[in-house]
Every structure is written in structure tokens, then in C-alpha cells.
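One chain of protein is taken out of this complex; the other chains stay put.
Showing chain A:
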Amino acid sequence: MSARDHILEQIKINKPAELVLPETLSFESDFADLTETFTELLKTVYTEVVPVKNETELLQLLTARYEGVVNRATTIPSLLPWADFSLSVSDPHELETLELAVLKAEFGVAENGAIWISDAHLPHRVLPFITQNLALVIPAQNLVGNMHEAYKRLTDTTGWGCFISGPSKTADIEQSLVIGAHGSRSLVVYLLEE
């Protein structure tokens, strides 16, 4: 008998009587202002949330904030002339020297500051992790209250996707929080109004 069949057989013999799933598995949140909650929450994980009117203003803000930074890449077409690093590489290892990635993401969750990004928005999965610094851009109206609402939106997660909440961090040395473990050292979130 294969390991598979053996395991399934053992489970069949040993499992408890069948139960039904409870009805209440989803809870609604009632945040008065999603943007405010989202912004406050991300502040606690060292992430600034910046409202921005349109992509023209976004370009101005990025130019000012990341002045002097070389190896800038983006997935937002209107920002391509500003970027100096092309993402059309065949091997993701070539992204190693990337300093800043400005990436379009799909939506945010107010309760925990998590932002969903996936294959649908990325030429390389490793992009948000390998870059030294990360900026995510989401439409301002794309905020949901909590994770239950988030999964109502995520009927399909495509091949790969990730909730990102803040820069990479660790507290493995005496519980002292250090920002910048293996992934990005900083995160800024732009909420695009148009």
C-alpha cells in the first residue's frame, strides 16, 4: 500500500464523527473611517501612509523623497521615465542591486494594515522582498475593514500573492525590534485618489 493510501486509511479509521461547519465564520468590522484606521495601524509598524491626488503628484513626491537614490524600478507605466532600472530581466537574481521598487498593489486592510499584492501586479515574485526599499501604491477607495472582507475580494489568489504589512523585521535578538531583516528596509504606502 502506498504511503498516501496508508495515511488516508488510518485517518478514516481514527477520525471523529463528522461535524458540520458552524455558520458564523465571518465577522464585520465597523471602523468609522477606514483610511484613518489603516494609516494609524501602519504607523505602528513604521510605515507612512501618504494620500496623493494623482500620478503626477505621486511622481513629484517620489522624486523628492528618494532624491539621490539610484536603481529605482516601478510597475506603474506613467512613472517609467523616472525609473532607472528595468524590470525586464529574465533571471530574478538580477534584481539583487535594486534600491527602490514602486509597485502597484491591489487593496489594503484597515484592521491590520496588510496590503495585497500578487502575480497580477508583478513581473517577478521576489521583487517586493529583494528590493532594499519598497513603496506600494493602491487606489484610495480600495480599503476593506478586516480579513474576512479581504477574502471576499480574493476569490482567486492567482499563482502567488502576499499580504504585506510594513517593512521586513525581526526581534530574534533579545526581543529588540530591528527593521530590515531579509526583505525591504522601508515601506511607504501611497493612497491614490484618482
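A few notes on this one:
In this section, a contact is a pair of C-beta atoms (placed from the backbone, for glycine too) under 8 Å apart; a residue touches a chain by one contact, two chains touch by 3 or more; residues count from 1.
By our rule, contacts and distances are computed from a predicted model.
The listed options are "Branched-chain amino acid permease", "Caa(3)-type oxidase subunit IV", "L-lactate dehydrogenase complex protein LldF" or "Oxidoreductase", and the UniProt record of the chain not shown names that protein "L-lactate dehydrogenase complex protein LldF".
For chain A, the residues touching the chain absent from view are 2-4, 6-8, 10-22, 24-27, 41, 45, 92-93, 96, 109, 111-114, 118, 124-126, 128-130, 146-148, 150-152, 154, 157-176, 178, 180-184.
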